[in-house]
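What follows is a structure written as C-alpha cells; I'll ask about it next.
Here the complex is missing one protein chain, while the rest keep their positions.
As written, the chain order gives the labels A, B and C, with residue 1 at the start of each chain.
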Amino acid sequence: MMAAMSATGLVATALPLAAINWHSTFFLLFAVLACVCAVAVVAADNVVRMALYLVLSLGATAGLFFLAGAEFVGAMQLMIYVGGTLVLLVFGVMLTAQAPFVSIKTAPGDRALAGIVGASLLAVLLLSAFSVEEWRKPAAGVVGEPTATPIGMALLGVRVDEPPAHAPAGVRSGYLLPFEIVSVHLLVVLVAAAYLARAKRRKTPRAIEVAASVEPPASVAAHAAIGREPAGRSGSVLVGGPR
Amino acid sequence: MRGPAFLEKLEAALPGAVTGRNLEALDPWIEVAPERIADVSRWLKESSEPRFDALECVTAVDWCEPDPKKAAKVAWQPRIEMVYHLWSTAARVSLVLKATLPRWKNDTPGELPEIPSVAGVWRTADWHELEVFDISGVNFIGHPDQRRILCPEDWEGYPLRKDYEMPLDYHGIRGR
Amino acid sequence: MAEFLITTVGLSEWLAWTVTAVIAAVLVLNVIAGGALVFIWAERKIAGRIQDRLGPTRTGGRFGWLQSLADGLKLLAKEDLMPEGADGMLFRLAPYVSFCASFCAFIALPFAFDFIGCRLNVGVFFVVAVLGLEVFGVILAGYASASKWSLFGAMREAAQVVSYEVPLGMCVVVPVMLAGSMDMVTIAEKQAGWFTNWYLFHDPFTFVIFWVYVTCAVASVNRAPFDLAEAESELVAGFHTEYSGLRWSYFFMAEYGSMFLVSAMAAVLFMGGWNGPIPVASLLGLSEGTGDTANYFVRLLGMFNLLGKATLGVLVMMWVRWTLPRLRIDQVMTTCLKYCTPIAAAMFAGAMLWQLFLPGGLVPGLDRPAGEIREGWLEGPGGRGAAAPAASDEKVAQVISSQVNP
Partner (left out) sequence: MAQLIDDDPRIIEFDVRTDEMLVNMGPQHPSTHGVLRLVLRTDGEVVSEVEPHIGYLHRCAEKIGENLTHRQWIPYTDRMDYLAAMNMNLGWALAVEKLMKYEVSEKARHLRVLIAELNRIASHLVGMGAYGLDLGTFSPFLYAFREREKILDLFEEACGARLTYSYITVGGLTADLPPGWLQKCEAFLDQFEPIIKEYHALLTTNAIFVKRTANIGVMSRELAIEYGCSGPVLRGSGVDQDMRRDGEAIYTAMYDGYAFEVAVMKDGHYPRDHEYPPVPADAVLGDCWHRFFVRMLEVVQSMDLVRQAIDRYSACKGTIGEPLKLTEKMPAGDAYLETEAPKGQMGFYLVSDGSAIPWRVRARSSSFSNLAVAPELCRGCLIADVPAIVGSLDIVMGEIDR
C-alpha cells in the first residue's frame, strides 16, 4: 500500500504539474502516515504488529524522499532500511514471538513517563525547526532533473559542495570513498566477531556416522569367512547333509 | 553343515533348549522352550555354522476352538504357537523355530502370555513383535517400547484371537 | 497527452495532468495484469507440452485460451478462509504488501524511449530495492498463518531472497558501469544499433555475468529449482498453505509480476531493451526526431521488442521449472554464497578492467565512436550531464533550475 502510494507520488513528480496541490497532498499523506505509524509502533502491544508499523513508517519516509526529488536517497532508504534492517528485525521478531513473548504490556506509569519525555523532546524539535529563517518561506519548487551523478562523482573523490573554478584541473579530492572503505572494514570486523562468539552445541550424529560407529555385530563381521554355498536348491537347513 | 549334524551342534551348544523337532514336515521345524528363545536366537545369529542374520517373519498362531461342541473333537491342545522364520544371507538357507505358549498367562483370561523378545538380536523383530502383540496378544519381555502399531492406541482386545468379539461400536462408529 | 487534453478538451491544467497520470498508472497496471493472465495460460500449455499432454483445450473454444479467466472466476468464487489461530490483520495485509511491491517496481521499467512510468535517474537501483520488499509479504503470510509449515516456508523464502540480493546487486552493477548511469533509458539507449551492441556481447565478462544474473533472478523470484518456499513435497505449499480464493491469487499475481519484471530487467540491462536485434527504425530512416506519428510507431515497435524479450525470459523460466527437480535449502544457499557471489565479483572486476583498457569493446561499436562516453562528466552539478533532459518540457526545466541555484 505504501509502495503504491510512493508509485503514484513518483508519477506526479515526473510531470511538473501546474497545480501544486497534488504534490502537497501527497506530502501531507506521507507525513501523516509516517507519524501515525511511528506512534503506532510505540502504542501497539503485539510485537509483530510493531515491526509492521515500523516498516510502514520507514516506507512513508522513503516516499517523502522521493517527493522531495532526492530519488537516490529514497531508493537507498527503501533498500537499506526497509529491505535490509527491517527484514532482519522481522526475522528476529518472528523467531522469538512464540506465545509468551508476543504481547508486551506496559504499565500505565511507564506510559505516562514515556509520554512526558517524548512530548518534551518533540517540543524542543518543533521550536528549533520553526526558528530557522529559510524554512518558513514557501517551498522553492521541485529540483528539476535530479541526477545521481554528483553523488557518483563525490564517491570518486571530486568535491561536490563547492563547484570547481574551471575544468578538471580545479578538481579537489573529497573524503567519501575512504569513508565507504572504512565502513566495509567495520562490516568485516563485525562478521568476524559474530563468528568467534558463536555458542558450541552438541550435534545429532548423521546416520552414516551412527552406522560407522556401531561396529558390525560379530556375526556379520565373521560372515565373509564362510565359503559361499553353491546357489543350489536352498531349503531348510535341517534337510539334506550327511545322514 | 546341514541336517542332523547342525541339530547336534545346536543341542551341544544349548543343552535342553530344543524340546521337539519335526524334520519330515514340508518346512521342517524345531521347537524351542519359550524362555530360551532369546539365547537360541543369539546363538543362531552369532555362533552357528551358517549364521542366520536375517529374521524374516514372526507369527503367532492361536490354536483354540471357540464353540464347545467342536472343541471336544479337536485333536490338538489349545495353545498359542510362536513361529520364527530365519534366513541366512550367506548360506541362503532357512530355518523355522517354534515355541508354544499357553493361551493366557497361568490360564487367567486377560493376562497375555509372555515370551522373551528377540528385538535385541535382530532389530527387525522390533516392529514384527509389535504387530504380534497388537493383533495376536502376546507380551514380549524386554521389548524397547511395546505399543499398538496397527490398531488405534485405545483399541481393546486382540483381533486375531479365535475367541475375539468385534466391539459393538468404537467412538460412535457402529461395529456390527 | 496533457497538452492535447488542455487544448482540445478544454480541461483545467490541473485536471488534465491528473487524468494523464491516472491513465499512465492504469496502463502500467494492465500491462502486468494482462501479462500475468497470459502467463498463467502459457504455463499450463507449456507444462502440458513438456509432459507430452495437451494442457487446457476446451475452455474458450480453441486452445483453451479462456483458461485464465476460468481460473480467475474460480478464485473469485472461492471462500477466503482464515485459520483460527491466525493474526487477522497481518493475514489480510500480507498478500497486498507482496502484490504492491512486485507491481510498484514497474514504474521505472522503460517499455520504449518515452513509454515509461517515471523516468527515474536511479531506475535500476530503485527496482532492486523494491524487489527486496516482496519478501515482507511472504514473511508476514508465513507468520500470520499460525502453522509450523508456513513458518518454515516463510523462513526459507526470506533467507533465500535476502541472500540472493547480494549477487543480484553485483550483476546489475556491470551494465550500469558500462552505460555510465543508472537510468534505465540511458542504458537501453546505449545498446541501440545491431545486436552486437548489446551488453550481452560487449565482452566475455558481461556474457558470464548475464548467466549469473539469470540464476540469481530465478532464485530471487522463487522459481524452478529454487522454489523452496512452496516445496510441495515437504512443506505442503509453504507460506501460502492457508490462503485460498482471491488472497491466494494476489500471491500468484505477485509471482508472475516479478517473473515478468526480472526478465524485462534482463532484457533492458543486457539485451538492449527496446532495440531489436536488427535496427529496423534507423535502417528505414525513421530516427527519433522525424515527426510525431513516425516517432510513435518506432516506440510502439520498441515496446513490442521489449515485451517479446521479457516473454521469452518468462517462457525459459517455465521450461526450466517443468524439467528440473528442486534443490535443498542448504544447496540453494551454497550456490548463492559459494558460486554466484564469487563469480559475480570476479566478472565485475573483469568487466571493470576491460572497460578501462578497451572502452569501445573488442570491436568498436558499429555506429558508436569509442571514448565519447567520458567528456560530459566533469562539468560538475551545475552543467547538464550527458543525458539530455526529456525534450518536451525544456522550458519548464530551465525556469526551475535557474531558481534553485541562481
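Some notes on this structure:
One rule holds in what follows: a contact is a pair of C-beta atoms (placed from the backbone, for glycine too) under 8 Å apart; a residue touches a chain by one contact, two chains touch by 3 or more.
Just so you know, these numbers come straight off a predicted model, no measurement behind them.
The omitted chain makes contact with just one of the residues C:Ile50, C:Leu315 or C:Leu337: C:Ile50. Among B:Gly16, B:Gly110 or B:Pro152, the one in contact with the hidden chain is B:Pro152.
As for the chain not pictured, it touches chain C at residues 47, 50-53, 148-149, 152, 225, 227, 231-236, 322-331.
Chain B meets the missing chain through residues 25-27, 53-57, 59, 61-63, 83, 85, 89, 92, 96, 122-124, 126-128, 131, 135, 148-152, 159-160.
Throughout what follows, only the chains that are shown with their structure count from here on.
Shared contact partners of chain A and chain B: not a single chain qualifies.
Chain centres were defined as the mean of their Cα atoms; on that basis the chain farthest from chain C turns out to be B.
Per-chain CA centroids place chain A at a distance of 22 Å from chain C. Chain B makes touch with chain A in their complex at residues 1-7, 21, 23, 27-30, 45-47, 49-51, 53, 88-96. Remark: chain A residues 217-220, 222-223, 226, 228-229, 231, 234-243 touch chain B in the complex. Contact residues on chain A toward chain C in their complex (touch as defined above): 1-4, 6-8, 10-19, 21-22, 46, 48-49, 52, 55, 59, 71-72, 74-76, 78-79, 82-84, 86-87, 90-91, 94, 97, 140-150, 153, 158, 160, 163-164, 167-168, 171.
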